[in-house]
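After the structure tokens below, expect a handful of questions from me.
Note that this complex is displayed minus one protein chain, with the remaining chains in position.
Our next item is chain A:
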Amino acid sequence: MLSVLIWLPVVGAALLGFWPGTLPAPRARWGALAIAATTFLWTILLLSQFDLTQPGLQMQEYLPWIPTLGLNYTLGVDGLSLPLVFLCNLVTLIVIFAGVSGVAGLDNDAVTKRARLFFILTLLANAGITGALLSQNLLLFLIFYELELIPFYLLIVIWGGNRREYAGMKFLIYTAVSGIIILAAFLAIALLGDFRSFDFSDISTGGFSQRTQLILLTMLLVGFGIKIPLVPLHSWLPDAYVEASTPVAILLGGALAKLGTYGLVRFCLGFFPETWKLIAPGLSILAAVCVIYGAMAAIAQKDIKRMVAYSSIGHMGYVLLGTVALTPLALVGAVAQMVSHGLILALLFYLVGVIEAKVGTRELDVLNGLLNPLRGLPATSALLILGGMASAGIPGLVGFIAEFLVFQGSFAIFPIPTLLSVIASGLTAVYFVILINRTCFGKLDNYTAYYPRVTRIEQVPALVLVAIIFFLGVQPSWLVRWSEPTSTALVAAVPSGAPTLSQLPPAKAPSLL
């Protein structure tokens, strides 16, 4: 069941790559789309098979691979990884659809000429992310985690903007360092304990001294913190997001960044619950810093893509806040925030890409009046307003659900960082209003505003994303039902006697089902 999700894209990529003779670009596109669509349908099937009452792993697959290394092909899915797998496959489908219809910032010539390579890399990236999310073995996880590097580096460097080489190299180095640190931490875990294999189920860090745990946790935190990214480690992100073409940026922000937050919950919290609890107060401050920094930096930007990139940093702060609060509610909120941020970021990047492709600029000072119904990009602008509102946490859209769950779950534990985050969420509204005001409102310039129309097919991805964002905003049980048992179990694994749980009888998991 799970292997299909990983291997279908790989086989698809291989088919596209090794197709005898020349494969015409249109056929390659439709082939890639068919593979992505099948993978997505398979994800839907997975969702329907998922048992909501069970907190542990489901649909496990086990295949001994290199026993001497402790590397087994162990897969499994639980409430933490399932929503992210769904998100990743949805985003991939959208990216490939965008590539097929030839829109959204991708230079049409480049895609036509190298469509095959683009789709192969996208499919491989998808396989890597899904693999990492489904792995239940440390080394296997790391293999997939590192596998991401190559396709994403190429995707940035080949199809990116003017400074793509700088951005690509920066991304490569940061992410490689992240991988090395995580590898070191994993190896250290294995060396210090004497485990049969690297399978998660075999590993328990309970016997380590607190100092060891602290060191290992810090290493993991830095490793995943680069990927998320958390504030002092974030400086690759604006460059990579801005220089990457639209589909790549969507894939980067919507799917790849989620690997970092996934690692945060799965490894940092899952493996070192006691120590995590110890450093949680410090991390809560870091979370507030992230949120405020992201918002402030976004307010200062003049480039809409950069604004959205910084908004991404801010929104990752909520995930950290939800994770450190260690209440079931906050953790559900953190997972919900991962999904909601993935959806919203994908939507915003897509729309910004459409605007850039049609208008030819991303400058706030040049853009104007795009809401004009005949000469502007009215549907795109309307969706941009909706996406901005979703990002800023307006009720009725998915962003509010996630943020509110996080705030509600963490306020009793860390009131000050929570309040700071609430303020920063107000600042989010500030820069999105700035963005929307300068971009959508105002009037068109009579000398330049002869923009091509946005075709219907180009609007499809954004419409689908908005539909999901709106649906999950008014029917949030579909967002949280998947991860509730798992997060409750994860929090319950934090050693009892912990004051947080006993103090919090009201903050139980929402009975939204």
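Assume a contact is a pair of C-beta atoms (placed from the backbone, for glycine too) under 8 Å apart; a residue touches a chain by one contact, two chains touch by 3 or more; residues count from 1.
Quick note on the criterion: contacts and distances are computed from a predicted model.
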item: Undisplayed chain, where the name is taken from the UniProt record, one of "Electron transfer flavoprotein subunit alpha", "Light-independent protochlorophyllide reductase subunit B", "Na(+)/H(+) antiporter subunit" or "CO2 hydration protein"; value: "CO2 hydration protein"
item: Touch criterion as defined above, residue of A:G207, A:P232 or A:P373 at the omitted chain; value: A:P373
item: Options A:L8, A:A28, A:A357 or A:L444, residue touching the unrepresented chain; value: A:L444
item: Chain A, residues in touch with the chain not shown (by the definition above); value: 369, 372-375, 443-444, 446, 449-450, 452-453
